[in-house]
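Working notes for the structure below.
Heads up, one of the protein chains got dropped from this complex, but the rest are sitting where they should.
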Amino acid sequence: MHLGPGRGVIERAVRLALDEDLGRGDVTTAACVPADAPGAAALRAREPLVFCGLEVVREVFAQIDPALELRVGATDGAPLDAGEAALTVHGRAASILQGERVALNFVQRLSAVATLTRDFVACLPAGTRTRITDTRKTTPGLRALERHAVRCGGGHNHRYDLGSAVLIKDNHVAAAGGVAEAIRSARAFAPHTSRITCEVDTLLQLGQALEAGADVVLLDNFDDASVAEAVKQVAGRALVEVSGGITLERIELLARAGVDVISVGALTHSAGSMDLGLDWIE
Amino acid sequence: MHLGPGRGVIERAVRLALDEDLGRGDVTTAACVPADAPGAAALRAREPLVFCGLEVVREVFAQIDPALELRVGATDGAPLDAGEAALTVHGRAASILQGERVALNFVQRLSAVATLTRDFVACLPAGTRTRITDTRKTTPGLRALERHAVRCGGGHNHRYDLGSAVLIKDNHVAAAGGVAEAIRSARAFAPHTSRITCEVDTLLQLGQALEAGADVVLLDNFDDASVAEAVKQVAGRALVEVSGGITLERIELLARAGVDVISVGALTHSAGSMDLGLDWIE
Amino acid sequence: MHLGPGRGVIERAVRLALDEDLGRGDVTTAACVPADAPGAAALRAREPLVFCGLEVVREVFAQIDPALELRVGATDGAPLDAGEAALTVHGRAASILQGERVALNFVQRLSAVATLTRDFVACLPAGTRTRITDTRKTTPGLRALERHAVRCGGGHNHRYDLGSAVLIKDNHVAAAGGVAEAIRSARAFAPHTSRITCEVDTLLQLGQALEAGADVVLLDNFDDASVAEAVKQVAGRALVEVSGGITLERIELLARAGVDVISVGALTHSAGSMDLGLDWIE
Amino acid sequence: MHLGPGRGVIERAVRLALDEDLGRGDVTTAACVPADAPGAAALRAREPLVFCGLEVVREVFAQIDPALELRVGATDGAPLDAGEAALTVHGRAASILQGERVALNFVQRLSAVATLTRDFVACLPAGTRTRITDTRKTTPGLRALERHAVRCGGGHNHRYDLGSAVLIKDNHVAAAGGVAEAIRSARAFAPHTSRITCEVDTLLQLGQALEAGADVVLLDNFDDASVAEAVKQVAGRALVEVSGGITLERIELLARAGVDVISVGALTHSAGSMDLGLDWIE
Amino acid sequence: MHLGPGRGVIERAVRLALDEDLGRGDVTTAACVPADAPGAAALRAREPLVFCGLEVVREVFAQIDPALELRVGATDGAPLDAGEAALTVHGRAASILQGERVALNFVQRLSAVATLTRDFVACLPAGTRTRITDTRKTTPGLRALERHAVRCGGGHNHRYDLGSAVLIKDNHVAAAGGVAEAIRSARAFAPHTSRITCEVDTLLQLGQALEAGADVVLLDNFDDASVAEAVKQVAGRALVEVSGGITLERIELLARAGVDVISVGALTHSAGSMDLGLDWIE
Partner (left out) sequence: MHLGPGRGVIERAVRLALDEDLGRGDVTTAACVPADAPGAAALRAREPLVFCGLEVVREVFAQIDPALELRVGATDGAPLDAGEAALTVHGRAASILQGERVALNFVQRLSAVATLTRDFVACLPAGTRTRITDTRKTTPGLRALERHAVRCGGGHNHRYDLGSAVLIKDNHVAAAGGVAEAIRSARAFAPHTSRITCEVDTLLQLGQALEAGADVVLLDNFDDASVAEAVKQVAGRALVEVSGGITLERIELLARAGVDVISVGALTHSAGSMDLGLDWIE
């Protein structure tokens, strides 16, 4: 497994979430559960899924009570069947109860992103070089975690943010005075470590972008026939990315057409929530 | 319209989101767009929806460039048709481009929550006293905003967090030594301003909870017949809340059965994303 | 003992306080005390009091020097006699000296709140159901800690904040167009988990509030006779809270009159400071 | 009037306090008060006091609603009679209601500190050079504001924190190996801009401190006779500060004895709360 | 001029710096300067330099006192002669004095970075495609500002951070099992928007990197002859970057040798400070 998000990112996200839910205490647990009563619980999948969120769950319980002990059964990216446990947590019952909801809120979302990504990746023909990537359509505040979840599902990441690579869209073209001017300006300004992607709406624009030396052409909302035509026109001179209107059904065809990158906003904006729960054990 | 979330909450959420996307600058816009080139764009629905997120959008653009001007066409909670604009933003083109994605990321999620809530609320029979509420299954970091979106869709809020009301679950009952003991402990400990909700799994437990004086009984994963039976057994001695396995199809029946509260985790954990976009104008 | 405030709350409060006092270093200790010289000190009451602040003291010393060892003699809520030690701290003398003032600043205030609360609670007749509660008149930044101190003194908490329960005051009534309208609006809007409290200034208003179904009536600045009259009028239809002009002397009479809740702003705004000190030992 | 605390300090303190009280919204006001209903209120003293907190109140209302207008009647340090208004605030009624408690929580504490300081200062004989100062026994998180309040009451500030001046106490002396060694070490280490204060418990130690060149001698818990004897012994070679057991009654005598500085922990740790309220007007 | 760092970045850096210098107030100004005394001052170069820091200076004074007025004479990137003013600031004298040092601390460093970059860029032969770039050897906490200063001096930015592009160093090669394996792993893992840079120490490694398809080869500490040889070997198949031991004297030769990128750590780690001062005017 590759490295996940850094500790700082996880710490901050968990602190915010715990502050939302537990920042004013937990009146029910304080009233009903003796402070030192022991407990143990298993985090279980309630439907088949790709698990994601181990380090987040660890941090949730560590921030509430460093004495809680986590026993790990599955690492991020592992497929779980319904009923299978990803981990168990042992220690003060009150501490477990206080962290339950926040831990689940994270892990249900992240596992949903990982699982949906896996579903897209599973549609790729064997041996293809095509990759499925996320977009910047992530949940505000959770980008680093969701990008990690995409990787756990077998997907790839697109550029992190507006600062880490060039992606020229129609408004940039309009402001720069044309596709060629925009690409030339970007080449002159951006770090030499960044590839230049140019979004195109038509085959005409595609030609301009290729001529101006775009490293990546992004076919925006092209239908399958146009994608095939575009790939032929590009002829290896640039990477080909498609975006817009991507469904599971189209993945195989797009990959066979020779597309390099299929970027799918739905991976992060519409993954919803997988069903996992914390079951009391022992 | 009722008051939305406070300014502090919105400021912090927007600052985090902008830091994620724009914290390392925007190389494309810096390269291609003259710093003072003017621009204007309309935020438009691309499918019918309940709009939510006006103050967040305002804050996004204000944090990037206080000189941007927002012209408001729709307030939170307004239904928009496909193509209808919620607002327009005018000023430096570069500033608008830098805020576009973050603004959309917020408004697409919040409008999805509002729209899904509206769909549930629309299933309630006219004149019913039954309310649809959210749960604590919110996106980490966005609880205040999502609760606001639920209200914009005509729903109600459940307790904000673990500190603001008592909700006794099975583990609290087990730790306290029984339903009656748990309710008694909660009554003795919690602020007198909080009602005591007790989750029950069976009609037997329901009887115990009523006898012990629960203010609200939460029927967890009851089927329709059991709900009806339970409402009859309660006979007005407590509010009746149902939760678990709630679908649009069940709403009318549950309301007609006399349930007071239907709490729906899906409002916030599975609303997905509505399609809104920023279209360049003028 | 019930659960205290969460770790996050304590960490943040201590970080702020240490930043105020130690954020620019400690020139005296740096000059005079060898970095590794050992030391030990006892935190002692210098007058009889109810101790409160153990976890805060622990956090103060942990943030300065994780190698310091705390030996606990008394937990929060314990009564201490003059001269009695609540805890001892062992380790680097320099670290102890750097944390002394901040630790004392917390524990002196929190113990004062706990002790004053205990004094009020001690005036209640045996077996009464009347509770003494705090208010929102807490020290800015220390609400969670002070509410904990109130509980340590045997008191109860009122609502945490403006978001966690409804309390209708005269201005709300005026804005809503009357007591009944205000209560109806609140019932329709607020989470069903919240009781509705309505403040009343006269017996006439009390009647309106009861008729409109208030769960709690708050008698504001009523004299003893009026309180008795009001309790009779309420006749169990609502909880009765009194507030304003509460002194130790009135507590017994109010409790015997059948009041449910006596809320006392002075618990947090005028508790002052109890005398505790850190005495060097060994 | 001298400069108050910087804007950054006030902004942060207010943000924390508003987050405590309003961070989860205000259900009562949201339910009962139309969002745009106008209102106005006067902040009035309900007992004679020295007012302090204008800039904090301004910030409270500005953070909630920048459209609120403040009309200033009294600046910090002004004496107010019972019934006299310090300021009025005009704008949305809902915004005023949301800020009321937090504004009062600040201003009641700060005015109490200013008023108590004024009471101590008023005991000084006319024309004396003796000054009344605060200590580091401030409320955690509010040090800058409370020091400002002390100045508003006519008092002076002691060193801000452990980093801004040298104050040698018994443990420093013990660790350094004697009074002379401690003073010599401090002189060698500390910024040359800092005076060296040495706390002494006996006249013998006083002699050692003077011989070692202390700039200030702090007589800790000396009775009046010993203070007089000490002042004589110092004979102008150092500033004389007294601390411990200071009451209003002792001030005049101590001043007449020639003491330079009387530091009073009670100014900040036991000032309690003055009665001010927000009265609806118009 | 291209867009500078975002407002959020500048706000936070200035807040930290003001907290360091002004967080405990300004005793001298408070004592000596009437609160409303007017003043005006000019920020002047005291030696020839490339100015940088306008928006930071604006933010410093805005955070202290929003009523201060800035009149701009030079924008970032402008060359100033000794004695020439970049801007003037008008308003309360006390406010100007409080911000003077922090404003200068920023602008002296940033102008030094811009000026040193300009000196390197000035050594490039006319019409060259070679660019001078910064590195990640920036001052902790000031990276965004220093990268902006490099651009103001006519330089280019290298990758922002470890997350925004691939740069394979010797340890990565060792861990991956060889140059080819490292490049292949990076290509498979990294966003497709990122170019792959591989650092090489020898011509042998250079050959491996080219064969494995590196987009950029970084010649680490090559002497001029080896650089020339390497450029010949690359023959346009990759961008050529040189780093290590770069001096002003070598720039022209390296550029004429056909190097694409010269990255210079000294731009940010050894620029020192240019002499600018704030002169009182009027």
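Letters A, B, C, D and E mark the chains in the order given here, with residues in each chain numbered from 1 onward.
The criterion applied here is as follows: contacts are C-beta pairs under 8 Å (C-beta built on N, C-alpha and C of every residue); 3 or more make two chains touch, one makes a residue touch a chain.
Computed from a predicted model, the values in this text were never measured in an experiment.
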item: In the full complex, displayed partners of the excluded chain; value: A, C, D, E
item: Residue among E:62, E:190, E:228 or E:253 touching the omitted chain; value: E:190
item: Chain E, residues in touch with the chain not shown (by the definition above); value: 13-14, 16-17, 20-34, 37, 39, 93, 97-98, 101-102, 104-106, 108-109, 136-144, 161-176, 182, 185-186, 188-191, 194, 265-266, 269-270, 272-273, 280
item: Residues of chain D in contact with the chain not shown; value: 2, 131, 133, 156-160, 163-167, 189, 191-195, 197, 216, 239, 241, 260-261
item: Residues of chain C in contact with the chain not shown; value: 15, 18-19, 22-26, 29-31, 35, 63-65, 94, 98
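The working rule: only the chains that are shown with their structure count from here on.
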item: Mutual neighbours - chains that touch chain B and chain C alike; value: A, D
item: Chain copies touching (chain A, chain E) - same or different residues, decided at half shared; value: same
item: Intercentroid distance (Cα basis), chain D paired with chain C, Å; value: 23
item: Geometric centre distance via CA averages, chain D-chain A, whole Å; value: 51
item: Between chain B and chain D, centroid-to-centroid distance (C-alpha), Å; value: 44
item: In chain E, residues with contacts to at least two other chains; value: 2, 23-24, 160, 164
item: All pairs of touching chains, each written as two labels joined by a dash; value: A-B, A-C, A-E, B-C, B-D, B-E, C-D, D-E
